[in-house]
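Quick one: structure below, then a few questions.
What you see is the complex with one protein chain gone and the rest in place.
Let's turn to chain A:
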Amino acid sequence: MADQQKAEVQDDGFLSRDPGAIALLSLQGLCGVALVVGVKTVPAYYGLNLIAHPVAAIRCALALTLPTVVVAYTLLYIFSSRPRPVWRCIGSGLLSLPLGTVVIALLALAFGAPTSLQYASRTLHWAFLMSVLVVLPAAIVLGSSWPDWQRIFAFTRPRGGLERAICIPAHGALIGAWVGAFPMPLDWERPWQVAVTNRQGISDLSAVFAFSVFFHFFRF
C-alpha cells in the first residue's frame, strides 16, 4: 500500500501515520458488510428475523461484527503505528465493552426503553452491539486517554483519517439509532407509515447500518 507511508503532521505536533483512504475504506466496508450480513442475511438463513427474534438476531450480528471490528481497527491501528503494543489495544478494547454496554443501556433507558426485566435481555444485547460499533473502535485506537475521547465525542473534532474512522461511524450509529427509534410508536396501519419506514423490518439497527454506510461514503 503506497498511501500507507504517508505521514501527516497534526497541529498538536503529534506525528502519526494515517492508514490511508483505501485501507480505511476497505476495512470500514468490511465492518459494514459484517453488520449487514450478521443482522439480515444470517438470521434470514436460519429463519429468524430481528422483529420476531431480536436476541437471536443480535447474537448473529455480534458473532460476525465483534471479530471484524476488532481485527479491522487493530489493523488500522497497526498501520498508523501508534506507540502502544497491539495486545494492550485489544485488551483495552475488550475491557471497554462491558462498560460501554452499561453506559449505552443506561442511555437507552433515559430515552424511554422499557424498564421491566422482561425486556432487559433485549436492551442489553442491543447495547452490547451498539458498544461494539461505538465504543470498541475508540477504545482500541484511543486507549484510555480522556482528552481524546472528549475531543471525539463531545466536540466532534477528529484529527486525521484514523480518528475520523472512529468518530464518523460512531456518530452515524448513534444518530441512526436515534432516527430508527423515532418511528417505533407507529402501528403500521396506514399505507404512508409503511412507505415512510420501508416496511416493518426496519428498526433502529438497519438505520444504524444505513447511517454508518452513508457516513463512510460521504466522508471518504
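Heads up, the rule we're going with is that a contact is a pair of C-beta atoms (placed from the backbone, for glycine too) under 8 Å apart; a residue touches a chain by one contact, two chains touch by 3 or more; residues count from 1.
We take it that contacts and distances are computed from a predicted model.
K.L.:
Name the omitted chain as UniProt records it, choosing among "GPI ethanolamine phosphate transferase 3", "Auxin-responsive protein", "High-affinity nitrate transporter" or "Proteasome subunit beta type 3".
P.N.:
Answer from the UniProt record of the missing subunit chain: "GPI ethanolamine phosphate transferase 3".
K.L.:
Taking the entire complex into account, which one of A:45, A:119 or A:182 touches the absent chain?
P.N.:
A:182
K.L.:
Any idea which of A:41, A:115 or A:144 touches the chain not displayed?
P.N.:
For the chain that is not drawn, the touching residue is A:115.
K.L.:
Since one chain isn't shown, list which residues of chain A touch it in the complete complex.
P.N.:
107, 109-112, 115-116, 150, 154-155, 178, 181-182, 185-187, 189-190, 193
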